[in-house]
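A protein chain is absent from this complex, but the other protein chains hold their places.
Labels run A, B, C, D, E, F and G following the written order; every chain starts at residue 1.
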Amino acid sequence: MQVKIQRPFFQRFYLVEIFTGLWITIKKVILHRTVTIQYPEQRRNYSERFRGLHYIKSVQGVENCTACMLCPTVCPALCIHIEAGEKANKEKYPVKFDIDLLRCIFCGMCEEACPEDAIKLSNIYEMAIPKRQVIHKEFLDIQRGKDKAGHIPKLKGKGVQPNRVDFPEAGLKVGPVNPRAAGPKESY
Amino acid sequence: MALEVLFFYLFASLAIAFSLITVLRKNPAVCAFSLIMVFFSFAGIYALLGAHLISALQIIVYAGAIMVLFVFVIMLLNADAPSFDLTSSHWGLRVATFVICGGLFLAFVWAFKNSALSPVTGPFTGDQVKALGGNTRVLSSLLFTKYLYPFELTSALILAGIVGTIALAKRSPAAKKVKH
Amino acid sequence: MSETTKTSYPLYKEADSRAAAGFGDRFLVTPDPDDLWEDSRVIINLGPTHPAMHGAFRMVAKLNGETIEKSYCEFGYTHRAKEKLGEHRTYHQFVVFTDRLNYCSALINNVTYAMSVEKLLGVEPPERAVWIRMACCEIARITDHLICVGIGAVDIGAFSFFLYGFHQREEAYTLIEKLCGARLTTSYTRIGGLMYDAPVGWEQDCKAWTKKTREVIDEMDKLLTNNRIYVDRTVGIGVADKKMCQDYSFSGPSARAAGIDRDLRRDEPYMFYDALKFEVPVGSQGDVYDRYLVRLAEIRESLSIIDQICDRMKPGPIWADDKRVRIPAKVDVYNSMEAMIHHFKFFMKGFEVPAGEAYTTTEAANGELGFYIVSKGDTMSHRMRIRSPSFWHYHALSDMAQGQKIADMVATLGSINIIAGELDR
Amino acid sequence: MMPFDPFLLLPLVKCLLILGLVLTVVPGMLFVERRGSAWMQNRLGPNRLGPFGLIQPVADAIKLIFKEDFVPEHVNKFFYAMAPFACMLPSLLTFAVIPFAAPLVLGDRIITFQVADLDVGVLFILAIVSLGIYGIMMGGWAANSKYSMLGALRSASQMISYELAMGLSLVSMLLIYSTVDLGQMAEWQGRTLFSLGPLAIPSWGILLQPVAFVIFFTSTYAETNRLPFDLPEGESELVAGYHLEFGSMKFASFMLAEYSNMFTASGVTVALFFGGWQLLPGMGYLLDLVPLTGLGHDIARVAFQGTAFMIKVCFFMWTFVWIRWTLPRFRYDQLMDLGWKVLLPLSLLNLFVTAVLIYGGVY
Amino acid sequence: MAKDGSANFFTTQLDAFINWGRKWAMWPLPFGTSCCGIEMMATLSADYDMARFGSEAIRFSPRQSDLLICAGIVNAKMSPVLKTIYDQMSDPKWVMSFGACASSGGVFPVYSVTQGIDNIIPVDIYIPGCPPSPESVIDGLLKLRDQVQAGNTHSQRRIRLGLPAEK
Amino acid sequence: MNFAADSAQYFPIAILIALGLGLCVSIFFASQWLGPRVPHPKKNTPFECGVPGLDDQNKRFSVRFYLVAILFLLFDVEVIFLFPWAIVYRDFLKVNSFIVWEMGFFVVVLLVGYFYVRGRGALEWE
Amino acid sequence: MNIFTELATNNSQPKKKHGDTWKSQIEKAKNKFGSAIEEVRAPGDYPTDVPIFFVKKESVVEFLRYLREEPDFGYHFLADMTATDEGGEPRFEVVYNLCSPEKGPRIRVKTRVAENESVPTLTGLWKGADWAEREIFDMFGIRFEGHPNLRRILMDYRWEGYPLRKDYPLDGYQLFPDAEPPDPERLK
Partner (left out) sequence: MPNAIEPWVVLSFCSAIFFIGLTGVLIRRNILVIIMSLELMLNAVNLTMVTFSTSLNDMGGQVNVFFIIVVAAVESAVGLGLVIALFRTLRTVDTDQIQVLRG
């Protein structure tokens, strides 16, 4: 199929087309149908699949994770750092479960890989932090408090109260970046 | 109307100061911009003297067009570069010039002060001009009656100017062929 | 094809009207070159943070007045070693890197990558997966073209136009996000299948979206296509003719704008494109305006393709029936030991791809996107070469811009839609 | 010693008013530009600070004042410091000759609503407009950067090219009005051109000289460097054009100049082509309804005229915003072609036709 | 402003006022290099409209902008460019590190990628995500604004303490 | 010699200029004093998109820009003759139509110049 | 495994088969070039999707010109050009992927290069090969004889080492104090 310039007669004059354009824009002003989502008050409806901040699912206050090391292995960003420990009943559990959020690309592969349905991605996206930190297990765990079943309530619709994750204020343990995760230090 | 005398002296001193800068500063860009200030002062003096149209023209043509051209050329030749910092070639010439010009200036002042203006005055007194519709209108009608021939001649002058500059700026096709 | 591009006008003479686009001038005299002196040339550096260079490219141009006399392009400012990473990440992990190639249409990259590994493995994804992949490709193509057309307009100063298109792209992101949970970096495909099945009612959403998009495209069309200023700015600008297209291995819309009637979806049909009805818009001159028209026409074609796909999509499995690549369902993992072991092996080590090599291409939004994978039988590739269309198009920029104004260069660059991610890889 | 005459202070008051007007219109205009463009693009624009975001310009101003005013080493310091003000000063001056309302007779005094009633009238505007170029050239040249330089050169040649067409379209208006005085022009435009039943069509300049209007209007866009003629700042090519290296209040001064130029351009357009302070249709009836006589009525008339003038000016200022966010921009050579090969001959032709028509007694 | 940290009521009030102006008029300099650049555009475009907070007046000139939004990858070749641009910006200036790549190198711990722009320039706010969704960008902007109001950013500290810009 | 009485009309302009200058000066000093000062060697370099600029003295721009200025100057002179003409046009017409031809001749001569300029390609921007 | 066994369903991969064309083309090319062709690997006996011609590097330009100009071949679309680090001796293979847009088939040409050898440039045939060769030089250090401007393209011009060689570490980061200034020489 050939695309061609079509050159209607009117187009030879600047003014006609200019007025068409002006009409289109002024229509927008008059109708004023804004599409803006006024973010802190209104939110877009993200789907269930939205890949946001991680949390560790737990059942009856015990986290599902058995420190099987699948997620750190599969993570393409290499941003999960787990140290396994053993509980009294010989069950393994993560003593340390750090995620370098600033390295994570929210690909969801850890969730996909987890055989215990432990690590999950919530749909919280407000994660901005003023310092480069990794988040510790306690932080991932704390999401438990939100819901008995271990799910984070999904934020839906316009006008929902923001569910901010404010790192320093939440009094959470956040640590310096894992040296492995930090880049080579070069300076001028 | 002492205020006007005050303004005259203000403009005059500005003009002299800036024209000295124009003549003596090394950087041609500075020269050009101070020349613009001189033109403004002149426009002010014209206005004080009641030559309103001339005053407007002074700004439109001198400040608004001629100096634009100067500034363009300075920018174009990158005349800010050190190679352009040229003042007098010879100190002797400089001193001689100062002496001669200063002397001539004093002589002129003396002459102006001690000679009377011609007693013959024209018909256009201030009130007369006002009655005829103001400086602009009077000047305009003069231009198209008494001074018609010079006016028509200027068109030829401008044409010559156009042809001349274009010829200078653009080499003739023939010359181009020769070159290649 | 829609009315606007199909209609021909009886009084329309192509060559003449193109000449008349400028101010046809009886007094036209070819300017003589030595009316300027040699060192009045200015060397000006555009980029890498120049607004016209979209953040990551650089052009150094020798200007004669406003005209670019000679220029050279530089890039590499976003080089991220994806090819090297292909040798250090498993085939399963590598899909996240394909998102970051042409990030305006990440889904096409995902699909192409999956296809190329599947080719080496000899795995066939099931029908539903293929349909969904196709729909994804077309949505991605539209988002890509919308950005390109919009950015092209911004470069010429029409900012509002860009935002109209951009909103529709936002809506497309909603669709994509519903599908895979991310807006831009989708990582949607898996070797032999998909990350998720399409959610219920997704087809309907798609169709609603195509309907709305068509209206928006019409509006954009009205605002720009016949705008005299826009036409004057684009016709005859940044011409890449057929010869140049061959020299620089142009593909995709940029080549089609020059009149090269080639579309891999039709000429080397992969997936189910041969079962669909669509047309391939072709331009004639290969200038900025043609590229714009071709892209607009392609958006319309893609919209109709999406409609057809949505009609033909049927429920079914989304995973290939091949144990090597298949990620076991979570329920199986909890319940069966065998699945558990497989699951562990899959994620701990990844699957091995038999030795061999293949070069797989698809028609991406910008042109021929190819993955040349050499496998030595490992879980990671031996060589992961990505053939990106932008690389070849960008190469031609200094040729295309030669003798044009800098403003034209900006328009040209916008119209060939160079994406830094796939240019630098 | 002369007794002190309070009317001697009148010019000062007028000047302060004008300056105040410009300095309030500019932030207002900025606000309108930002929100108006947002509305055109289905956005909201700055709506958070104050009601409708009205305080936004205040925040901008505070930020700009308290931003580092850095003078880079590579610039020509003197001109770098001067340029913004060389740009700003002419833009403040032009409004001096534009009449806001018909003169008010107060006993034996006539109060004009115009800062200075000059003999040269419209020529003054032309003179000032021709000076606006220096600020830009100084800025581009002093900043010593290639983008700025190119922007300045573009801007300068663009402005001077369109000044010609502008001057010529002014000449054809002068032919019609046969005066250079803007107050007289406004009065002239109060005549009835023809009557459509009860509706008296005033002989506004636009109706008499539509071609001159189009030329003048286009030229004002080029003179103010607004899209579609915003090549000097042409963001996509020159990053920011001539004010690239200017930050803080220096940049703000450039902005101030640009916006007050727009204000002035609208004012001149209205004065020349839209009847100046002549009332808008319908306002005459309203004025008649005002139950005042004598001086009170006159003052009401002045208020109405001022309002009419400002309404018209606001419309044109809105047009600046409106067009900017609708049209793409020209390329440099197209722009020059338009100026030299279309508008210049066209305005000459228009002048010729006007002269012939006046000769034939049509006007 | 007193250097020993003691400040009287007036100066604190004035500071608060100035910072209020600054936080409401952060003009961004978009440094969008790759995928994140697209999402940055989305943040600036109609749907999310960062203009609501007075931050849409995009200035590409470093002299006129306040907020350097570094969106996307910064690699070894780009690092000096970023550094230069940052250095050329007039104080007070803020840096938003947008996305995983800019913040830490993200998914690319490779030979060409600078592992976080904080190796080169001081960063005031990091936004995780790859790319961060526009909401999280605005969230980051809001948090940055809080910091600006509190005077708790690198640049403001530098001004307060009279430190030279870091070399 | 008396100054023209009507030069008083310019006093408001002088006031305006003075006020404007005052504004400029206050803006200048306000930003000088109020802005912070954080020097850095790189701040002193011109913006060149972040790369070191080519340190050439060669900043000469094309002669075309200059040509525009020259043509503008010449045509501007033409325009200034038109202003007086336009002002007195109606007055003169009342007497005779000679005024039309006076200017007609003038403009025709200049049109010759205009077409010469175009013919020589001085208005081409290639 | 042979990936060219017909699959039961053929959902995803390109459907056109060019086996016969290739067969005749291989014959023809072998007759024409004889010993310049070191080896031909055709699909069926080697796991590849298209035939691979291994050509001696001296005659690779001739060979490609033949493929491009000969009407029976018509491979005038240089789809891709790259190299691989095989690690053995000779170390590198330069790979040309060609396509014949009119007829449909694709083909691959390879030439083997040792570490310090150079390959004749292809820029005379395809202008577009310029950058591809520069990239190969940048990434593998393979030199191209007669190339107009063989300099680094993706990496900084001061970069040391060749990143895509197998012995280059993945995190071999190098940082340079400032960017490359514009080079007037290249604008002559």
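To be clear about the criterion, contacts are C-beta pairs under 8 Å (C-beta built on N, C-alpha and C of every residue); 3 or more make two chains touch, one makes a residue touch a chain.
Just so it is clear, the model here is predicted, and its values are computed rather than measured.
Contact with the omitted chain, checked across F:Ile70, F:Ile87, F:Val107 or F:Leu123, is made by F:Ile70. Taking the complete complex into account, residues 1-4, 63, 66, 70, 73-74, 76-77, 80-81 of subunit F touch the chain not shown. Although one chain is not displayed, its contacts with subunit B can still be listed: residues 1-2, 5-6, 8, 12, 15-16, 19-20, 22-23, 28, 31-32, 35, 38-39, 42, 45-46, 49-51, 53-54, 57-58, 61-62, 65-66, 69-70, 73-74, 76-77, 79, 83-84, 86-89, 93-94, 97-98, 101-102, 104-105, 108-109, 112-113, 117-118, 120-125, 128-129, 135, 138-139, 142-143, 146-147, 150, 154, 157-158, 160-161, 164-165, 168-169.
In this text, only the chains that are shown with their structure count from here on.
Touch-path distance (fewest steps) from subunit B to subunit E is 2. More inter-chain C-beta contacts link the pair B-F than the other of B-F and F-G.
Taking each chain's centre as the mean of its C-alpha atoms, subunit A lies 70 Å from subunit B. Subunit D and subunit E, compared by their mean Cα positions, are separated by 37 Å.
As a whole-number value, the distance joining the C-alpha centres of subunit A and subunit C reads 26 Å.
In subunit B, the residues that touch at least two other chains are 52-53, 60, 64-65, 68, 72, 75-76, 136, 169-170. Counting partner chains per residue, subunit A has residues 18, 21, 24-25, 34-36, 38, 44, 46, 76, 105-107, 183-184, 186, 188 touching two or more of them.
Partner subunit C is touched in their complex by these residues of subunit F: 48-51, 53-54, 56, 58-65, 115, 118-121, 124-126. Against subunit E, in their complex, subunit D makes its touches with residues 34, 38, 41-49, 53, 56, 58-64, 66-70, 235, 239-240, 243-248, 251. Across the interface of their complex, subunit C is touched by residues 30-35, 37-39, 41-42, 45-47, 60, 72-73, 75, 77-78, 81, 85, 101, 107-108, 110-113, 130-131, 133 of subunit E.
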